[in-house]
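Before I ask anything, let me first share the structure, which is written out below as structure tokens.
With one protein chain withheld, the remaining protein chains of the complex are depicted in position.
Up next is subunit A:
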Amino acid sequence: MFILFGMPIAQIMLFGFAITNEINNVNIAILDKSKDAETHKIINKISASAYFKINQEITNEKQIESVFKKGKVKAVLVFEKNFIKNLQTLKQAKVQVITDATDPNVANTISNYVNAILQNYTHEINKNNKPNHQIQTQTRLYYNPELKSVFTFVPGVMTIILMLVSAMMTSISITREKELGTMEVLLVSPLKPFQVIVGKVFPYIFLSIINAAIILLLGFFVFGMPIEGNIFLLAFESVLFITTALSLGILISTVSQTQQTAMMLSLMGLMLPVIILSGFIFPISSMPLLLQVISNIIPAKWFIIIIKAVLLKGATLDVIWKETLILVGMTVFFIAVSIKKYKIRLE
């Protein structure tokens, strides 16, 4: 019943709200070197729009890199020094729009929107100005100057594949044993349940690691995907995510009796959210609040943040420790619930 009625509702809501390439409430930072009346007006105008939220003001250029690495903001607006003076004397002033182009679509949209707002603004002030004042925008793309979409696709595809192989295959292979009745025989044997599960899971850990490596190598050699961060950190985070996915797979297998249920649960419950809510294709910040909240419980979201930060921005553990901790927490949670469910079944 849930599948019959719940799924269509869930899906239409997901697709309707989540699948939008528009941006909403994107966090940006401001570096205002001029701090005059004119820049204030512009900043007010930008924060008044529904598209942007000014998350913080920074004071020097060095901070740009660090706010991007933390992933808090998607763009930084830099107003040049003597903005108002330049505007009045030279008739033109410059604004730099620096975007985090690890997500090329979003970066593009952001700079377009900022441009539009600024143009609108110049229109307004030019009503009483002859000759026209000009505000020039300069766009700079951090991390992905050529706006290659492969930079988002490699981490995204890697996440999906790892989730698919680990969670789905594990849950299916364990429920398969249940269906065949071999699980019962294994449980009656002197093997400990723990050993049985590890035995089932081990091949998939192995497969997933190989998969991850292949995707990264292809990304690196064929598509010129940079690997800025520490390779060991990358490996560690990947193994962590694989473990999360596997524990989720085990959890699914404890609640489903047949391969079909396991398959449905994995596909509907994992694949769609991973694709839609992880921020892989559609920006999370543009989703309605409810979906944004829901996206927090999706392991893939955190892994995508981590892997993008490590791959493209060269982030180190001190920047992504929070996301890492969340994944660890989720893994522990999934395993704990599985063990509990499993015990109940025995009793």
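The criterion applied here is as follows: a contact is a pair of C-beta atoms (placed from the backbone, for glycine too) under 8 Å apart; a residue touches a chain by one contact, two chains touch by 3 or more; residues count from 1.
Note that in this section contacts and distances are computed from a predicted model.
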{"item": "Chain left out of the displayed complex - its UniProt protein name, from \"3-oxoacyl-(Acyl-carrier-protein) synthase\", \"ABC transporter ATP-binding protein\", \"biotin carboxylase\" or \"Chemotaxis protein CheA\"", "value": "\"ABC transporter ATP-binding protein\""}
{"item": "Contacting the left-out chain in the complete assembly, out of A:Ser66, A:Asn112, A:Asn126 or A:Thr182", "value": "A:Thr182"}
{"item": "Missing-partner contacts on subunit A, residue numbers", "value": "180-182, 184-191, 346-347"}
